[in-house]
Every structure is written in structure tokens, then in C-alpha cells.
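Yeah, one chain of the complex is gone here, protein chain that is, but the others are all in their spots.
Each chain gets a letter, A and B, in the order it is written, and its residues are counted from 1.
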Amino acid sequence: MSRQSPIRVVRWSGLSIGSVAVAVALTILLAAGPLFLGANAIDKLTTLFIYVILAVTWNALAGYGGLVSIGQQAFFGLGAYGAVRLADAGVSVYPALVLAAVLVGLIAWPISVFMLRLKAGEFAIGMWVVAALAHLLVNLDNLVRGETGTSLIALNAYAAETRHALTYWTALGAMVGLIGILFALLRSPLGAAIQAIRDNEDAAASVGVRVMRTKQIIFVLAAFGVALAGALWLATTITFQPRTYFSVQWTAYMIFMVLVGGLGTFEGPILGAILFFAIEAWFGATGVWYLVGLGAAALLFALFLPKGLWGWVDQRLGLRLLPVGRWLKIDETAPMGTSKSTESGST
Amino acid sequence: MNLLAVDALDVRHGLLQAVRAVSFNIERGETIALVGANGAGKTTLLRAIAGAHAATGGRVSFNGADVTHMPAHSRVAQGIALVPEGRRLFAKMSVEENLMLARAAGRPGAWTIDAVMEAFPNLKARRNARAGTLSGGEQQATAIGRALMTNPELLMLDEVSLGLSPLAVDRVYASLQTLLNSGTTIVLVEQDLTRALRVAGRVICMLEGRIALEGKAADLTREQVTQAYFGLNKTGAGAAA
Partner (left out) sequence: MIWVNQIIQGVLLGGYYALIACGLSFMFSVMGIINIAHGSFAILAAFGLFLLADQWGVSPFLGLIIVVPAMAAIGWALQRAVLERSSRAGILVPILSTFGLSIVIDNLLFEFFGADTRSLAPYIGSFSYDSWSLSDDIEIGQLSALIFATAVILLGGLQLFLSRTELGRAIRATAEDADTVGLIGVNARLVNATAAAIAMATVGLAGAALAMRATFDPYAGAPQLIFAFEAAVIGGAGSLWGTLIGGIVLGVAQNIGAQINPQGFFIAGHGIFLVILFARLFWGGAGAAFLNSLRRSA
């Protein structure tokens, strides 16, 4: 049948196969990083990996689930807090980071049942309230000692170099794992459902997409990812001060990275995280003006380039490095004569 | 001078071209029936004349002035009124409030709330009821009354009988008769051809975004209109050849 039809559905292009191969090679290269990179570079890359996790998960939530949350710092803080608690209970430190994120993911499920009933702006600020409440409740824990905070002292058991390398590998693994899960998820039948919801929630529901369940999966995955990022941040800084971890600034960073990189595109948030990392390195020292610039950039991108830089590239060049959609190719040699290449279910 | 002149008007819905190079004129005091199948472009044409939908090409002139790029509310102030398809009342507001809103047009004249109540007596008892609680016929009367409150020189009515019981349709047309006799210029979209041909002086039939047939109601037979309506003459000619 497909041989007779001039129309083919294509999921890969030569370029995208190449780019996935490059991504795999890059991952292997990065995995070997601690063997040839200095301590400073290792730390910087660890930070970048955490930013990528934040950007990718927030994009999954907003870009694919249509859920703009201003309260993701709730999970960031809870992930770090969970790691402190688990380590205090005697769990080995690095497993504790991952376990904390899993537990936060479990907590996120019942939260999703409530919060996902809210719409648009109500969900956005509702999540902020959840973050504020989580912050206050964590402060009640004697172990945390209010805003004074505490430290992940168990990390001191490792030599500095070992610790940096272990944290680096955990962050790299977390980043690659989350991107991989998301890539697989978006290419699965569920991915089609997610993109249908993004494009038109009511229409998706009318053709049988289980909107609520699909959004819940994204919500929980995003919460897990952000919690893992929070736990990893703790591993890099060692100290846990609730005010820092439950700060809305984390969500501001996520929004900046995703809006600049490309909301609702797969590659965009990764680009956004790299840009944010570079901007922070160059301008972070300017303090307040740097933050003003981030806010202004988010505002301007939202108004004038809502699909971000990658969306702009994609629109002009049709470039897909990590394709989660499908191309509809109409064969040029077919008797229909016209040649056309459109794509549906875009990234 | 024509009251309304439409010249080579193009209107798009995204990629779909709903109105293609449509041209026609309307004289003051005329009653025109705009007919055509669903999707022929009637509603889009009326909305483009009213300014609710931007034209992609062509020109709309009213009273000799170019209004092609004028926003809807300014066209109402010039004297163009549209009773939109589906009535589009403000459901949470009372009948009286719906009517009062139209004063924003800034065109005082013969049509006041009391005059509307006289023309549509079935609204008298419902004056303070929320528009959302009205029957279909009452809603249509309110929608027409609301448009009349702007004291228009040109009144366009889109599918006034849609979704109404036959009895309610008769009642609406009985009220419209007063309007027709008063000399107001009217464009009427009506699915019921018999009714359309009876009320209108002139008929414009649309097919796939174009005008397929135009002429005086008295000169046209029902069959001619039906053929234009379904595009039968075109396929008929093709089959003969």
C-alpha cells in the first residue's frame, strides 16, 4: 500500500539521524569528562546540566502540557530537603539524591489531582501558593532550623575530587536520562496525545485523548525532574537554606531559558539553558541589572517571539535535530506532479 | 449615489478564501436577500462589511466614503448595523441593558427602547429579564432591537430564523414588515427561499465565495435561484458539453 501512495510519513531525516548520533557521541565524551577536565570545568558543566534539566522539564510542562507553573521551586526545594532528610536517616548520599526525587514525584501525583483542575493563570499562581506552603512546612522541621538551614554533611565523607566527579556523573546521567525519557515519551502514542492537547485541549478530548491522565504524567515527570535538579544543586553547594531553594527565581530562570530557547520545541530549551549559562557567566556579576535583563528578555520574547529562537530557526529552515513529530512527504516523482513537504505534530 | 458599494472584496479565514472578488451596490431603501448554501460566504461577507472581519483585498464604501479599514465600532457610528448569526446577546445582562449598550454608537434617532418595545411587543414583559433566559424568538427580537438602537442607515440581518420555531419566525417577520415598510435599507440572509423572494426587492445568490446570480426578485424564478444556489447550471453546462 505504502509503495503505491506518493505520500509517506517520515519520522527521521538524514540530518536528525546524524544529530542523534552526534548527541550520543557527545554524551560519551562528556561521560569521560572527569578524566581530562579540571575541577572548575567539571563544576561549571554540572551547573549547566542542572539548568538543562530545569529548562527541559519546565518546557514539558508548559510547552507540551499547556501548564504554566510559577511554583516549580516547590519541587526544587522539596528535592533538596528530601535528600537532606534521607541522608540524615542514613541513606547513602548519591542514592538519596535520586530517591528524594522519586519521593517528590510520588507526592506530586496527589498534588496534580487537585492542581490540574485549575485553569491557566489560576494554575500558575496556585502552584506558587503550593511552593510558599511547602517552604513554610519545611521550615517547621527542626532538622532544617528555619531559615538558618542545614548542610548535607554526609558529602564530606568523600574527597573533594571524588565528590565533584560523582555529582557530575549523577547530573549528566539525570540530564541524559530525562531528555531520553521525554524523547521516547513524545515519540510514543502518548506523545501524539500530548501534542494534541497542546494544540487544542477540547478537540483532543473529543477524539478520545485522556487529557487529565496525560497531563498528570507530564506534571509528575516535571516534578521529578525539578526535584532531581534541586537535590543535585544541593550536592554542588552542600548547604540547604530553604529561602534559596524555594525562591521563585528558579522558576524565573526556567521561564527565561524556555522562552528564549523555544517554548514547545524539543531542542529549544536545551539551547536556552546553554544561552542562560553563558549569559550568567558573562553578566551574572552585574547583579540587579542582570535580573532586569532576564525579566525584560522573557517579556519581549513572550510578546514578539513566543516560539523562541529555536521556533524561529525551525520556521525558516524546517530544522529538526531531535525529531519527536512526523514529516508528511509527498513523493516528487509521483504522477501528482506537485512536490510538497509539510509536517504535522511538530516538535 | 449608492448607499453601499462593495468592490472586488476578498476575505480569508486563514488559508481558506471565503469571499472572492465580490462586487455589488445597494441603493438607499432597497431590501436585498442574500442567499446561498452553507459555507457559500454569506456570513463572512456581512461580517466584512460590518468590520468584524478584516478584508484582504477590495473596497467597501458607505455613503461615498471608504470604510474598508475602519474598525467595526466606527462603522456602526457611520450607520452600518449587523444582527450577527447566533444573535450574540450579552446573556448575563438584561434585555434593557442589551438595548442601552447600543447607545455607544452615538446615533440618536427614532429608535429608542420604547420604540423597540412597540415594534416587538413580546419583549415588554421581559424588559428586565436576563437575555440568557429568553426564548429563541425573544432573543432574536432583542438582537434586532439592539441593532436598531444604533439607528442604522443599513441593517444587515444574518439568519434571523435560524433555530426558531415556525411560529416565532412568523412573529419576527411580522415585526420586520414594519421595518421594511419604513424604508430602512436591509440586507437579509435567509435560508427559506420562498420567504426571501417574497420580502426582498433584489436577490443576490452566493456560491463558493462568489456571486452566482443577482437580479430583481420579480424577474427571477424560484428554479433559477435554486440552480444558482446549488451551482447546478455550471455542472449542467459541463454535462452538455
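Please note the rule applied: contacts are C-beta pairs under 8 Å (C-beta built on N, C-alpha and C of every residue); 3 or more make two chains touch, one makes a residue touch a chain.
A quick note: this is a predicted structure, and the numbers were derived from the prediction, not measured.
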Tell me which of A:L37, A:V248 or A:V313 is the one touching the absent chain.
A:V248
Decide which residue listed in B:K42, B:R146, B:R171 or B:R202 touches the omitted chain of the complex.
B:R146
Missing-chain contact, candidates B:A105, B:A141, B:L197 or B:L213, resolves to B:A105
Over the whole complex, note the residues of chain B touching the chain we left out.
50-52, 71-74, 76-77, 81-82, 84, 88, 90-93, 97, 100-107, 146-147, 149-150
Where chain A meets the chain that is not shown, the residues are 62, 66, 68, 70, 114, 117-122, 124-126, 128-130, 132-133, 136-137, 139-140, 248, 252, 255, 259, 288-289, 291-292, 294-300, 302-303, 306
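Everything that follows uses one rule, which is that only the chains that are shown with their structure count from here on.
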Inter-chain centre distance, chain A versus chain B - centres from mean C-alpha coordinates, in Å:
52
